[in-house]
Each structure stands twice: as C-alpha cells, then as structure tokens.
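Accompanying notes for the structure given below.
Excluded from the complex is one protein chain; the other protein chains are retained at their positions.
Going in written order, the chains are labelled A and B, and every chain counts its residues from 1.
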Amino acid sequence: MTDTTQNSAPDTRLEVLKGFWRHFKTNRGAVFGLYFFIVLVFIAVFAPLIAPHGATVQYRDALLVPPVWMDGGSWNHILGTDAVGRDLLSRLIYGSRFSLFIGVVVVSVALVVGICLGLVAGTFRGWIDTVIMRIMDIILSFPSLLLALVLVAILGPSLINAMIAIAIVQQPYYVRLTRAAVISEMSREYVMAARVSGVRTLRLMFVTVLPNCMAPLIVQAALSFSTAILDAAALGFLGMGAQPPTPEWGTMLAEAREFILRAPWVVTFPGVAILTTVLAINLIGDGLRDALDPKLKRS
Amino acid sequence: MAEDIILEARDLVREYRSKEGMFGKVNVTRALKGISFKLERGKTLAVVGESGCGKSTLARILTLIDPATDGDLLIEGKKIDIAKQKITPDLRSKVQIVFQNPYGSLNPRQRIGDVLTEPLMLNTDLPAQERRDKAMEMLVKVGLGPEHFNRYPHMFSGGQRQRVAIARALMLNPKLLILDEPVSALDLSVQAQILNLLADLQEEFNLTYLFISHDLSVVRYIADKVMVMYFGEVVEYGTRDEVFDNPQHEYTKTLFNATPRADIAHIKERLARTG
Partner (left out) sequence: MALLEIENLTVEFDTVTGRFRALDNVSYSIEVGEVLAIVGESGSGKSVAMLAVMGLLASNGHIQADRVEFEGMDLLNMSRRKRRKVIGKDISMIFQEPIASLNPCFTVGFQIEETLKEHTSLDRKQRKARAIELLNSVGMPEPEKTLKKFPHQMSGGQCQRVMIAMAIACEPKLLIADEPTTALDVTIQKQILDLLMDLQAKSGMGLIMITHDMGVVAETADRVVVQYKGKKMEEADVLSLFENPQNPYTKALLSALPENATGDRLPTVSDYHMNGEGAA
C-alpha cells in the first residue's frame, strides 16, 4: 500500500534554504549584488576600524585635496577631502552605516504595519477593508517625495523624522500586496480545512495564511530598501533629512554641490556610493523575485 | 429507536446575496432549495451531482463553516445552528472534512506533524508529547510512516497528501466524515488505494461517510445510499441498488447514460455500431 512516487529528500529548513539558494544563484547579477551588499554590511559594522580618519575631523591644512590619482593628491586622503578638510573616504565609510540603518528601519516599520493592515483588510473585508484601502489610495495619490517632504516639514527636519515619513510613504505598497495575497490565499482549501479543525481568526491570519503570503513581500522589502536609501538621500539633499555634519550620503551631496566644478570628486563619490548600493540591492531584489515567485520558477 | 441516525437535514436552504455595485439591487441566489435526508451511523451516503448543483454548499453547511439560511441540521439528534450558538470543541470534533484537491488542502508552509497536531492543540488539552504520539499513530494508520512527520506537503505525491488530509480529519475522532470528491483529483491506481483506505478506516472507527462525487462508478462501489442533486434540489434519493437499477428522475437517467463505460460488452456494441 505505498504510493508510486516517493520523495526521499530530507526535510529540514536547511533543505528549503538550499533549494532557495539553488534558484537564487542562477541569477548572476543577484549573486554579485549579494556579495556587494555583504561587503557593505561588513564596512558599516566595522567602520571605526576601517576608516582612516574620523568622520567629522577637520584637517584645516588640507581643504579640497583631490583624490590620490589626481595631481596634488596624497595617500593620506585616498579619495580627497571636502571644503572643510574632512576625509571623504572615512565619511563615506561612516555614511554606509546611516544608509543601511535607514533601509532597515524604514523597511521594518513599513513591513510590519503594512502586513497588519493588509491582513486585517484581506481577512475581514467589508467596511474596514474599504476604509484602509481608501486611506492607502489617498497616500498613493501624492507624489511620494513631495508627501515625505510635507511630513518632514510638519515633524521637523531630522533623520528619524525622515525615516518615519519615508515609511509612511511606502506603506500602501505593502498593504496592497498583503491584501491581494491574503484574499487569494483565503479562498484556498487549506484555509477552510484549518477553520474546520477549529483555528480562530487571529491564528488563521498570522499562522496559517501569512507565511504563504511572504514571497512577494520579501521581494518588495528588498526593492523598497533601496528606495528608502534613495528617498533619504533626496531628503538629505534638500536639507530635510540628516543634518550636517552627519556623514549621510545625501547630505554630503548637498553640502558639496557648490564645488561641483572646482572639486568634482566631493560630489562624485557620495553619488557613486548611492548608485552602487541601490543597484546592488535592486539586483538582489530581482534575484529574490526569480527564486521566490513560483509563477516564474522554471522547474 | 430502530435506526441510529447520526445526521439529519430537514429542508436545508442556503441563499447567497450579492449586490451589484455599491447601490445596486440585491441579487439572491438559492444554492440549496430545501434538502432533506437522514444518515445512519456507520453507513455511506453518496451525494452525486455536477458543478453548480449545490453539493459543495451542502458540505460547507454540514461541516459548520457556513450557516444554513433556513431549515434544521441535527447532529446526533441535537439541533445545530451556528448562527446562534458557538461551536464547542466537542461539536467540532464530531464532523470533519476531506477536500478534493490534495494540493490545495494542505498548508504548504506547515509540516505534516503540525498539520496533524494542530486540531488537537486547538480543541483538546492534551500535552504536546501525547499529541505527537497520536499523530504518529494516525500516520501509520493511513499508510504513511513516522518518518513523514517532519516533512512538508510538497515532498508528497497526490495520493500521500490525500492520506495526510484523511489523517488530519480523523485526529479528533470524528463520527462523521464529509468526503468532498476525495479521489477525483487522483490517478486511477492511487484512487483505488485511497478508496480501500477509506473502507478500512470506516470499519475500524465505525465512521459515517457523506461521500460527495460526480463519478458514478466510484459511487456505486462505495455507497449504501445515493442522493442525486440537480440545481440545488434532490431529484433522486434511495439505496444504491434502487437508484442504480431503477432510476426515476430524468436527470438521473441522463447522468447514467453520459457516464463512460469501460466494460467489454459496451465496447463491442460501439464497435458494431460504427462498423
């Protein structure tokens, strides 16, 4: 009395992870992005050990020193210094801490709140669904950066407030994704089976249904991680995010924009840092989508 | 009482209301138009019908997922109305269900062990170790093994999944099992295994089955009584032999005629007809 097909694969979480990795690594770009990201995390964590100088130490005898490979550059300041003599490389290294911090906080806040609202809307439907979704539509109908600016203007310019504002702006995407996934999962038979065996609504929402909705949310989280960094940089550039002398990349850009012709490296390097980080995270996001989205799975 | 009736339905009616837009008029769809039947303990009642006949609606009412709009549902002689009363764990454990699609009815993120112990955790106060033991025991009973306890559903074939689904339904020691097309998604050879398993379990636990199906050959094999439904109504209700040997309603006859037959006489007749 055995069925004809038998799968003898061991079944640990490790095995699930391995399967995931197998799909993930078929995407070269994603793997490259992941390596870059790991290096970035390493740099951020060990910033005080790696950085040659302090982030806010001003070398008054070395203002606007060019990078080492240009005329007048020196090994003391590999990427040069800015207008008040701070070492650019060190500031970029410390800046990675802020960027990652912004990404993590914004994504976690948006994800947690978004999942809760989306679950409520998708599970109960009816008027509560309508109320939540209309509020999300209203948020979506503003240009996102403008709304973030307004929120920061109300809350007062600081890095924390900028993060709150960006989290609110990103909220609707998570709510919508969760709601759509919940609604489609709710109609599946295993949900009904869980109900018949006595699962209450709260457990149904968080234990039964939610884990099956995570794939698109993880992808969205990865992609909006980079959006958060970009938005924070934009707010910083506009003077509404991290305040000087914080070595946040966007703020660094803003401080340096008057030297764009005289000392282009002061503007270029923070810009390149933002660009590569965002690109790497987007590549990871694409890889995650390929690996997690069963519709795109090729076997 | 001469016969031991475990489930009785009296004039069950189920209506679905849907609105056209926000202010549109309310449409009422009658999915069940007064269903009555009695089900004796230890027997199998087959409900036969095609899509849209209301058999799935009936299953939802009998498993206490949806309330009936009108009519009475009696389980072991007691009237149940889930719109008015709360479902106690005791009541919950009387009726369980096995669904058609073994790929959709198991939570893909839940290990088999958790699938089986969850009903016990929610409805009884057994300690974890005992729940685990019971689940292991049940796995063996449905023809799987303890080694399957920690696996995820995607590692199983359709037939194995259906065994898990049956095991889950039996964890609370139900008296009545609603089988909603339990074999129609399975291959022929696996179908035979599952039907055998169901027969064994019925004998062992003295289970009563309500077997929903569209496949007449399966119904003929497994049923004691047969009820044919057509657009929310019962058009034929009787013992298996009565219904199969002497169908009364026009629809039942159409259904019998339409069912492909794999016997040799029938093939010979067809070949002779076409030349």
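Here, a contact is a pair of C-beta atoms (placed from the backbone, for glycine too) under 8 Å apart; a residue touches a chain by one contact, two chains touch by 3 or more.
Values in this document were obtained by computation on a predicted structure and should not be read as measured data.
Set against the missing chain, the residues B:29, B:85, B:217 or B:239 yield one that touches it, B:217. Take subunit B: the residues that touch the chain left off the picture are 50-51, 158, 187-193, 195-196, 199, 214-218, 220-222, 254-255, 257-264, 266-268, 270-271, 274.
Quick note on the criterion: only the chains that are shown with their structure count from here on.
Look at where the CA atoms of subunit A average out and do the same for subunit B: the two points lie 47 Å apart. Those residues of subunit B whose C-beta lies close enough to touch subunit A in the complex are 60, 63-65, 87, 89, 92, 95-97, 99-101, 104-111, 118-119, 122-123, 143, 150-152, 155-157, 159-160, 165, 168, 171-172, 189-190, 193, 196-197. Across the interface of their complex, subunit B is touched by residues 1-7, 9, 11-12, 16, 188-190, 192-200, 203, 208, 211-212 of subunit A.
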